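Excerpt of the complex: some chains, original placement.
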């Protein structure tokens, strides 16, 4: 099942519009290329709608935001929504300022992204805005990632991915717990951003299959983290590790993913 | 002939003002350093003219554009033109939006860059704007890169480089076909941007010799792609390849370029 997602992506090589950030744009573009898809980067309201029209998927990343970038995210998101193209939303640091928080809530409401990926704290920030009136309280912090993911998926209609020591992937009905990955991935900046554009690439090539595309990306990227870790020599550190993760995705076959994916239905 | 271009660059170590983009700025700066030149990055209308004055060459790249960046490109380009400094123009994604298309045409007309480098589709977009009134029609798409390059070179007065499975370099009179390079270079983001800043570095150090500087850069960068590919181990993928390309340029000698360059006069 997951292998087919990879194969479709390499075969279709969809153009994916990635609106990322100052820190991780290069790694994200290289990861999309390693997946077999093609990235295009455009960030200004002057052109994003036209760029969306030429693409088969869109990734909206909240990192290093400015009012102009938020305007562009909303415009691009609305265009993709109108055209029925898969949109992945990564609410990077959504809780770190009122500015990001309110931008995240607007994106959620106006764009209604098909996939949302964040860590537990970011997902919780989204959840507060979405369903506040339905009685979500401060106890969220104590909730486990599965409960958070289910709640946001059901409230928003999106496939939700919560990244953490284990990852959750759910559409609000079926939920998967993924065991792939390696703790050293936290030593590399932008692994969350990279996972989000990978979901974008897989979803663009498999638009009718958002849940499986997201699951495949989470398993594949985590597996690459494992394979890259095995490859580390005694002097290799976090920068070599960053390189090896992308190398691993470049070589990842459908078969290797089928064998290496470790997940279960919750 | 080509070797001397490299040697001059390492000896003169010219300061090159690179106006690149969000995705490839780091790679471009490191590639310029590996060529023996020095990069300086500045993107705002508030300072670009002054920065141009301190430099010996300028590279204008259309990637991730905003109205403010376009204004800066035009200002910097006009300053370099007035000072007789080599300007390389890379019309990244020129056809992907009206915004880029019209910005590209303004740069072409107002700056009159000394070198233009793009893929066939980007060169065609430029050509449509330049010589539309002279009867260029939709058949351009069917034209071969050599015809496109010659047409744009003759219409604009620039040395034109068309990147593709083979590369064309021409000043409208003499035309070279370059066979260096490796298909895996398409798996790395920004190889076009990198080639453009390399042309900028070589042209800055060899200002009277635009055509040979461009040819040297195209051969050198393609040769680095070949050398880097030979170096790949079984686990190395596109991210290691990216590193090895820059490594190869760092070590490339005039002699190695003379021996490894594969081109012919068309």
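Order of writing sets the chain letters: A and B. Residues in each chain are counted from 1.
Just so it is clear, a contact is a pair of C-beta atoms (placed from the backbone, for glycine too) under 8 Å apart; a residue touches a chain by one contact, two chains touch by 3 or more.
Quantities reported herein were computed from a predicted structural model and do not represent experimental measurements.
Q: How many copies make up the whole complex, given 2 shown?
A: Number of identical chains in the whole complex: 3.
Everything below uses one rule, namely that only the chains that are shown with their structure count from here on.
Q: Given a C-alpha superposition of chain A onto chain B, how large is the rotation in degrees, taken in steps of 5?
A: The two chains, chain A and chain B, differ by a rotation of 120 degrees.
Q: Between chain A and chain B, what is the separation of their C-alpha centroids in Å?
A: About 33 Å separates the centre of chain A from that of chain B.
Q: Give every residue of chain B touching chain A within the complex, in rising order.
A: 21-24, 26-27, 63-67, 93, 96-100, 186-190, 235-240, 242-243
Q: Spell out the part of chain A that touches chain B in their complex, as residue ranges.
A: That would be residues 22, 25-26, 29-30, 33-34, 39-44, 46-47, 50-51, 54, 68, 231, 242-251 of chain A.
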